[in-house]
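Pasting a structure below so you can have a look.
A single protein chain has been omitted from the complex, and every remaining protein chain is retained in its original position.
Labels for the chains are A, B and C, by order of writing; each one numbers its residues from 1.
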Amino acid sequence: MEWLIELIISACFILGALLILTGGVGILRFPDFFTRMHAAGITETLATSLILIGLMLMAGWGMVMFKLVLILLFIMLTSPTASHALAKSALHGKLKPITFNEQSKE
Amino acid sequence: MFFDLYNYWMVIILMMIGLYMVINQSNLIKKLIGLNIFQTSIFIFYISVGKVKGGSAPIFSSTETLYSNPLPHVLILTAIVVGIATMALALALVVRIKKAYGTVEDSELQEQDH
Amino acid sequence: MLVMLAVVLLTVMLMALARALLGPSIYDRILAVNLFGTKTVLLIAVMGFLFGRPDFLDIALVYALINFISIIGVLRYFEYSDRKQIEGEP
Partner (left out) sequence: MVTAIAIARVSDLFAAVMLSGIYGLLSASFFVALDAVDVAFTEAAVGAGIFPILMLMVLGVTGRYEKIAAERKKARVKNVAVLMAMLVTGGLLIAGMLDMPAFGDPDAPAQQHVNIRYIEQSPEEIGIPNMVTSVLASYRGYDTLGEVLVIFTAAMGVLALFSSQLFSTGKPSIKSEKNDMHEHNVLRIVSKILIPLILLFAFYVQFHGEYGPGGGFQAGVIFAAGIILYTMLYGLDKARQVIKPVVLRVLCAFGVFIYGCTGVVSMLSGGNFLDYSVLASDAIVGQHLGILVIELGVGITIAAGMILIFFAFSHQAATQLGEE
């Protein structure tokens, strides 16, 4: 049983770390704002939940676990909302020259 | 020797950046941001003085015996909140200046005064 | 394991910082700040476990909240002053 939990924890951490790294590379390398946002937004939620779940398994039952669940809940709620709002206002604020490469790519 | 004191070097660098911004930027808001950096460098200085190697956060627990110094924490804790309050006051002054003079650039302000 | 995680988080924070410095548009910077904030939450949680004092999680919680609030605030006032600049310079 112990080794199973250990295994899950390490799997969570490694996956999370990989995802975060992908997001980081994405935010550096992608050409325009919306693709960057895509890279950041997608990896962020999944990686965060993976890492937090790993930490939860590490902590076991108790107050710590409860707080981790709270953090996870908050991040699940706020991070997509913030991304959404950001994308929306970037789309609305057409005054900034945001390069829209979609047409040319397709 | 130099590596033992690295926190102080960082503090000095930050402090000089803040000083540079306060002296050399003509925009009043930029000056305020510089002031904020200066302030933070002093916070870091206090906190790093209070740190004890191997110590833990100054909240009692049964497992820890060595704690960092709580006194600088107290001072800085209040200083941060006081800092934001005074910063708000300064910003209010900037807004009033903008209203009265129509600009927040230092040089233009001086021209208008003469 | 935890150390590895912390190092990865720090790397990504550096990347986000680079994006915030380079960022051609203001939205890029906001995005980078957002990413940076989330990573800080994680880093603090991990650090709490690393130092063996999980009471630190309170701070991570505050960060999650404050990060959200500041993003919203930035967005709101950015739109707001943009509108003003449009009105001011017809």
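By definition in this document, a residue touches a chain if its C-beta (ideal position, glycine included) is under 8 Å from a C-beta of that chain, and two chains touch if they have at least 3 such contacts.
All values derive from a computational prediction rather than experimental measurement.
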Chain C residues touching the chain left out here are 17, 20-21, 23, 26, 29-30, 32-33, 36-37, 40, 43-44, 47, 55-56, 58-59, 61-63, 65-70, 72-74, 76-78, 80-81, 83-85, 87-88
Residues on chain A facing the left-out chain by the touch rule are 74, 77-78, 81, 84-85, 88, 92
Across the whole complex, the chain not displayed is touched by chain B residues 4-10, 12-21, 23-27, 29-30, 32-34, 36-37, 40, 43-44, 47-61, 66-89, 91-96, 98-99, 104-105, 107-108
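Note that only the chains that are shown with their structure count from here on.
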Cα centre of chain A to Cα centre of chain C, whole Å, reads 12
Separation of the C-alpha centres, chain B versus chain C, in whole Å, is 20
Note: chain B sits from chain A at a C-alpha centroid distance in Å of 32
Residues of chain A that touch two or more other chains sit at none
Residue ranges of chain C touching at least 2 other chains are none
Given the complex, residues on chain A that touch chain C span 9-10, 13, 16-17, 20-21, 23-25, 27-28, 33, 36-37, 40, 44, 48, 51-52, 55, 58-59, 64, 67-68, 70-71, 74-75, 78-79, 81-83, 85-86, 89-90, 92-93, 95-98
Within the complex, chain A is touched by chain C residues 1-2, 4-5, 8-9, 11-12, 15-16, 18-19, 25-28, 30-32, 34-35, 38-39, 41-42, 45-46, 49, 54, 57-58, 60-61, 64-65, 67-68, 71-72, 75, 78-79, 82, 86
